[in-house]
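Notes follow once the structure below has been shown.
With one protein chain withheld, the remaining protein chains of the complex are depicted in position.
And now, chain A:
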């Protein structure tokens, strides 16, 4: 290392060091054998270490060395952090086991479940840390206010399990529900703004969910590279259908069978002509099927409405006088509909006679519509109840003033103030807190949905497996192969269930902060229960039809559900006034007034002015218009890019074929014009196959010569009039002395065989070049 280097040399050295560093960082992605990689790594490390020190001079050298050391420490820290992150990912081994038994599509459900679990953890963290904990620690304790105390009348059975399971009693008057929260603007010594925090956490959960879903969709779309190209059907089946993760012999057998079936189907489709016999019958049947499905959907919607109405009637009459079924009718009916209607749709779809993938998409769409219809009917019924309660509030407010007056027993005049009589909060009449009621309804719905899912799992899968296994010994036909047999894991049904569950969480989280916590618990238990059930009771699917080529189908559904479930919550926040005596917004005319209040009191005056200007409709509307125009513009440019892409692809094909022809022409020109020597030289130089990487032009010539002799012959005879001289008689080839030795050309030479050949001239086996024989034995 010379101490003094000229600036140019220094620059060059620096460049080289940077290049080596880049090489080290990209080394793992190179397709070299390990020995070469390790050697290169060692060399580059030595080089970098040797010359790095020389690059700094004097004081700046010390700084440079310091920078380099800090960079190294940072990279090590990053690597350790990555290691730590991968070690933290839960359930990795379980999912791997499922993957090796059932293939990647079943495992994708569990990976989706795990992803949902992650999202719910974050939501739980937000609601727990910023809403539940502050109120529990710094707010007024239980029993200090009417809204925080169980009413005297209910105190007797507030601790009963039945009441608690129904989320009444002590569970209702706790941080779990909206009604417990106090509307005091700032609580505790931290001056924590509780109502503001509640509102912002509600908005934040929705915003976070949108962000995560859209980010995942964008990432999936990028990976696809625009996967709507159906023109590689057979090639993809051949090269991407085997699932390398399979490690179980049974699964492997199933996979082989399904691959064979899929090839046979594809062959059949290819061979069959496109004649559609009886197209009218098919069309009529399809219309009939859709009509039946619509009837089913309408029927289920009406049923739910009817049941909710009935439950309201029961509630008015008092719940104790009714049986368990009548009390839980709504939830049970919704869960049962969710269980039986999809089976009905399956039966109806037998009429339609679609390709299995299209049939699956229709089925998923119908189940989606069913769940959505049910959910919205439920919400509409709930709205009716809310309106009822809001009207009740007016009446109750009146009653309260009467009750207060009765407390003083008329001992006071109209305008005098008297020492307030202390009344225990449990005795004070309180308003019908509609928000808590909504929260309770959602929590009950989710609990019953969970119970239904688990019970269906245990009965439908586990019990069935046990029966098939043990009754098989004494049954007339083979239960395992015949009618019931073991159940398959229904990926799409389960994913839909998960998506809708999440939709209900999003809908109810504003009114019941305990919902994300409940969901985290539910997903945790689901993971273990379903992993066990899959391994114990299910068999791998026979035919794997994915609903779409990418994961974006389910992500898109999740996005739609997110949008649709936040609509009701937003509607209620904006239109309905909050209850006057419960919740963090009590006393305000609208819930979002809390923002206005915060702006006025906590922020400087000019901020409020700026905000009021920004929220002026005159400014907001043009902004919205601009965004719509931007979307339109981006959409049309993306369309034109896709078009350009297609045309480039077509051009690529034509150009490749042209190049092919031109190169073969050059090859024969060379042959006929040049002499023996040059041809031999060309042959030896070019017949040297080493790397599979994309070939440059010179090697393309080689490509033309390699391969099927018939291929070369074809081109020679059909296209080009400059044919080589006629082949000499067979006998001459056998006495090719020099050609018995393979010294000149490094490849085995195809000696003239005893069998008659149909090529016009003998060709070199390795490079298909016919020149070596013929030029040596030029016909007279």
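In this section, contacts are C-beta pairs under 8 Å (C-beta built on N, C-alpha and C of every residue); 3 or more make two chains touch, one makes a residue touch a chain; residues count from 1.
Note that contacts and distances are computed from a predicted model.
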The complex's invisible chain, by UniProt name, from "DNA primase large subunit", "V-type proton ATPase subunit", "aldehyde dehydrogenase (NAD(+))" or "Calcium and integrin-binding family member 2": "Calcium and integrin-binding family member 2"
Among A:29, A:141 or A:318, residue touching the chain not depicted: A:29
Residue of A:69, A:137, A:238 or A:471 in touch with the missing chain, whole complex considered: A:238
Interface residues of chain A (partner: the chain not displayed): 24, 27-31, 33-35, 37-38, 41-42, 79, 82-83, 86-87, 96, 99-100, 104, 108, 223-227, 229, 231-236, 238-249, 251-252, 256, 259-260, 263-264, 266-267, 270-271, 549-550, 652-653, 656-657, 659-660, 689, 691-695, 703-704, 706-708, 711
